[in-house]
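One chain of protein is taken out of this complex; the other chains stay put.
For clarity, chains are labelled A and B in written order, and residue numbers in each chain start from 1.
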Amino acid sequence: MEEMTVNPVAATEPSEKKRKRARGGDPNGEPIYTGPELSKGERFRRALKSQSGWLFVAPALILMAVFTFYPIIAAFVNSFKENYSGMTGRFSGWGIDNFVRVLKGDTGTGGANFVQCLVNTLVLTFISVPLSTLLALLISVALNSIKRLQKAYQTILFLPYLTNALAMGAVFATFFKIIGTTSYTETVGIVNIVLGWFGIKPIDWVGLGSPHWQIGSLSIPWAKYVVTIVYEIWSGLPFKILILFSAMQSINKQYYDAAKVDGASRWTILWKITAPMIMPQISYLLITGIMGGMKQYSAIVGLFGTTMGLDYDMGTMVGYLYNYIELGQTGYAFAGSLILFAIIMVITFFNNRLTKKRTTYR
Amino acid sequence: MKKILTVALACCMTVSGCIALAACGGNGDYEHTIVFYSSQGDDLTGVTASAIKEFEEKYPGWTVEHTPQGGYDEVLNKVRSDLTAGTQPDLAYCYADHVAQYLQSGTVVDMADYLTKADSYTYTYQDEATGEEKSQTIDHIGFTQADVDKFVKGYFEEGYAKNFTGYADYGLKETSLITLPFVKSTEALYYNPDALDELGFDAPPKTWTELWNMCREAKKRWPTCTPLGYDSEANWFITMGQQLGYEYTDVDANNHYRFNNDGAKAWLNEIKGYYDDGLFITQQIYGSYTSALFTKGPQENGCIFCIGSTGGAKNQSGIDFITEVAPIPGKDDTHKQCISQGPSLVMFETSSGDVTEKQIMTFQFVKILLSEQFQAKFSRASGYAPMRTDVYNNEDFKLFIAGKDEDGEDLTGIPLIISKCVKAGVGDDFNGRLFVSPAFVGSSTARQQMTSVVQNVLKGQKTPADALADAYKACGGK
Partner (left out) sequence: MSNLLLAGSSATGWLVALGVLLIIAGIIVAIVMSVQIARTVRAMKRPAAVVGKWDLSAGDEGFDVEKAQKRAKTMHILKNVLVYVFLTVCALLAFLPFYWMLISSVKTEVEFRESVPTFFPHSFQWKNYWMIFHQATSASGATVSFDQILVNTLVVGLLSTFLGLVIIVVTAYALARMEFKGKNILFAVMLATMMIPGELFTVSNYVTVAKAGMMNSYTVLILPFLVSVYYIYLLRNNFMQIPNSLYQAAKIDGLSDLGYLIKVMIPLTAPTLVSITLLRFIGTWNSYIWPQLVNTPPWRMITNWVTGGFVDRMQPTSPWGANWSIYNGFYGSSMSLDTLKMAAVCMVSLPLLILFIFCRKYIMRGVSKSGTKG
């Protein structure tokens, strides 16, 4: 039931019109009737029959009307209701008060702070996505260059994809967790032990004493960022490897042979042939990665619990929405979801611009 | 291969279609079912089940569906979302904080209407076995005056509307009764008598100064122990406010949040020092109830004192020692307030079935929950204090407080601690020490913020001044 990841690369297919023209007519529709005039009843019957497609799409359409189209409208309308109480449906008037309060962090409910959540989401996404894409690229190149055990490596590397973000978040938390009291530490976690070999003192990565930088009212819990990014890379790699590796596999071998005949070095081949050929996949991965990153939530719960760290300092945008739904402040949740929508739209816009540039370059 | 797949797919679709028809049947009939939300654990649901059995036998045709929701916060969240949906329960556990929010929905039942209502009521039901229509009469809908006189006055009066700001906006009168106390708890000091002996102390600490001295001694004796475990950060902050005289919150709607003051800062600074010396730990910081540390004992790097709810007595049973219980320390002999908490009951108007009849029946269930017998039973199982004075005259209960079971045998293990706990919370002296912190919309936010203030300060994330200022802002600072 996780949300869909939009696939903008795949979505760039020729429009219906063009396709029809290319096919030179419409082969599927009812044949154009050229015989004698039909009776009224017969015409109606045929017209009805030609519309029977609606019957097929009806179930999906009805469900979408209730659970997709209506919510979009409702979100727009309700987010402008001031002092909206989900409990009673009462509100005091129309205005942009919800948005102002959400952005100012002045919700008066002790819930998550929007700016904090936004910063967290952006920082985590824009660090972990490029890093994991780069790593995935390296691994794919390595996978592509071997012959033996290729399938085995590919399968093992794919395993993290199938896991449950929440469950594996909890496992990662145990890697970083310090258990004990101030006076007696029971265990500092594997990561701290390994760091200890290099003389680094144990850091409280995920606990309440986790180190952070304070910038005004904004908290930068860098230790928790590190933990989350490590997790995000681990869980994001499989999909990226799968896509990049299969793209590399499908590159025509003739290109390589030609390059070898020309005496190109391996690096030259990588940068001049492989990289441009898989550019669409890379940009697709960056886009889906960023989209997915904007929606992260379950992993945070797995790592830091339902309060998302200390005072929601690891809150994410989606976490913000759920936090306010739970607090019964539906108005703020609506406003927050619209702002999230706007941000994703802006990112999509820039992504599309970038993708187009790349494609024309190629 | 493809054929097999197709066949498999078709089969699965058929099967799932059939299940769909069977499974999506809906939620059944709630017209004659009373839904009750609580935060009881496994052990206490068993006790409540006996009350439900009694009710269902007494009033055929009616059933009670008791759904424990986890902790108090879960009950709050669930009720709040149910109110949004209009699917609220008929009866729920509540804290005064929570009720302040529920009131906004306009569905909270004024129990004053039923409290001593002398009328009789007859309802009809279908006999399960024969299917014929039968009727059953309730002689006296409410409590008798004699019953009401036996309620502990202090607890009982917390439920009147006058204690909830803005009650008039929701169509309630000053005399409206919004909640009824169910059982009450306070905080108690659980201690390890063997460890105190070994340190050369023969009595538990009466003041904080004494407590911290003992902690320092313990720390010298067992360097890896953490002498004190405090389970609730927020309670500590609020209680110390009462004892030391700094302000926390006020019912005044224009100026609810008053905790950002010098007294609070001074106290936070003080405990920060103790924390840094490793003298205590709190629940959130440890990540589990500190009773887990307490029961291990100081030799196993645990605690020798634990301050926790009397409702959690069953968790405080020492492994190698017999736990003793005392009231929490005070600032001095005259300032030794401790917080009064524990679940109350709130009734909601629900839309399924005959509204009045349902409320009357729900109230009959409340009557059973508040009966002398059940109160005694529940208290003995949990460590909570009963809300009726006559329970203390109950022979079995008297024996229980004296540390004996029904047959006069000495109690051991968990029942013994519960008995000590109930005993520590009784007595004329004790009732004078209890205080209640005011409830209003936002008072539970304030509580949560106090937890985070204490955490932030102890963990060195914020200075007391910053932490309090941030908390003030988070509450919406009015």
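Heads up, the rule we're going with is that a contact is a pair of C-beta atoms (placed from the backbone, for glycine too) under 8 Å apart; a residue touches a chain by one contact, two chains touch by 3 or more.
Note that the coordinates shown come from a computational prediction; the quantities given were computed from them, not determined experimentally.
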Would you indicate which residue among A:V102, A:V301, A:M314 or A:L327 is in contact with the undisplayed chain? A:V301
Among B:S50, B:T87 or B:Q373, choose the residue that contacts the chain missing from this document, as touch is defined above. B:T87
Hidden partner chain, touching residue among A:A167, A:A258, A:A275 or A:V346: A:A167
In the complete complex, the non-displayed chain touches which residues of chain A? 1-7, 10-11, 13, 16, 26-30, 50-54, 56-57, 59-61, 63-64, 66-72, 74-75, 78, 86, 138-139, 142-143, 145-146, 148-149, 153, 155-168, 170-172, 174-175, 177, 179-180, 184-190, 193-194, 196-197, 202, 234, 237-239, 242-243, 246, 260-261, 263, 288, 294-295, 297-298, 301-302, 306, 317-318, 321-322, 325-326, 330, 333-334, 337-338, 340-341, 344-345, 348
In terms of residues, what is the contact footprint of the unshown chain on chain B? 2-3, 5-6, 9, 12-13, 15-17, 19-20, 23-24, 26-27, 41-42, 45, 67-71, 74, 78, 81-82, 84-87, 224, 287-289, 291-292, 294-296, 312, 315-317, 319
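The criterion applied here is as follows: only the chains that are shown with their structure count from here on.
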For a test of understanding, state which residues of chain B touch chain A in their complex under the given definition. 77, 80-81, 83-84, 101, 104-106, 219, 223-226, 275-276, 278, 281, 284-287, 293, 301, 442, 445, 448-449, 452, 455-456, 459-461, 470, 473-478
Residues of chain A that touch chain B when the two form their complex: 85-88, 106-110, 179-184, 186, 207-209, 212, 217, 310-311, 326, 328, 330
